[in-house]
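Only one protein chain is missing; all other protein chains are in place.
Right, chain A next:
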Amino acid sequence: MASSSAVERLQALESIEKEIAAVLQNAGLAVQELCKDKPNERQLDRHTGQFLKSLQDVESGLSQEINYLTQVATGQPHEGSSYSAQKETQMALHRVEHAKKRLADLNTVCTQGPQQ
């Protein structure tokens, strides 16, 4: 099963949101066309076709996402974390800071001489 990353899925959901807005816009354009004194049938057909197509896209996109979630979701919360690696990195940075401080002290002693 090809699994796309979370970023791609979220971007797909973003584009579905834009598509929903397009559904409403196309519906509005179709009705607006009807309001005119001389409605252009071809325009009306075009807007209605676009409305139906975008609605179909929204429905298929969302069912796809819901299907994917049906396959990967469990009832348990995720309990993994990167805390241990974070702690070790923090300690390594502390070691570096400590070494810097001691070198700075040594530099002071070497340049200014010992304090009596």
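Here is the rule we go by: a contact is a pair of C-beta atoms (placed from the backbone, for glycine too) under 8 Å apart; a residue touches a chain by one contact, two chains touch by 3 or more; residues count from 1.
What we mean here is this: contacts and distances are computed from a predicted model.
Chosen from "Translation initiation factor eIF2B subunit delta", "Proteasome subunit beta", "Sorting nexin-6" or "Mediator of RNA polymerase II transcription subunit 22", the protein name that UniProt gives for the omitted chain reads "Mediator of RNA polymerase II transcription subunit 22". Within the set A:N40, A:S63 or A:T108, the residue that contacts the chain not displayed is A:S63.
Although one chain is not shown, part of chain A still touches it, namely residues 3, 5-6, 9-10, 13, 16-17, 20-21, 23-24, 27, 30-31, 34, 51, 55, 58-59, 62-63, 65-66, 69-75, 77-78, 80-82, 84-86, 88-89, 92-93, 95-96, 99, 110, 114.
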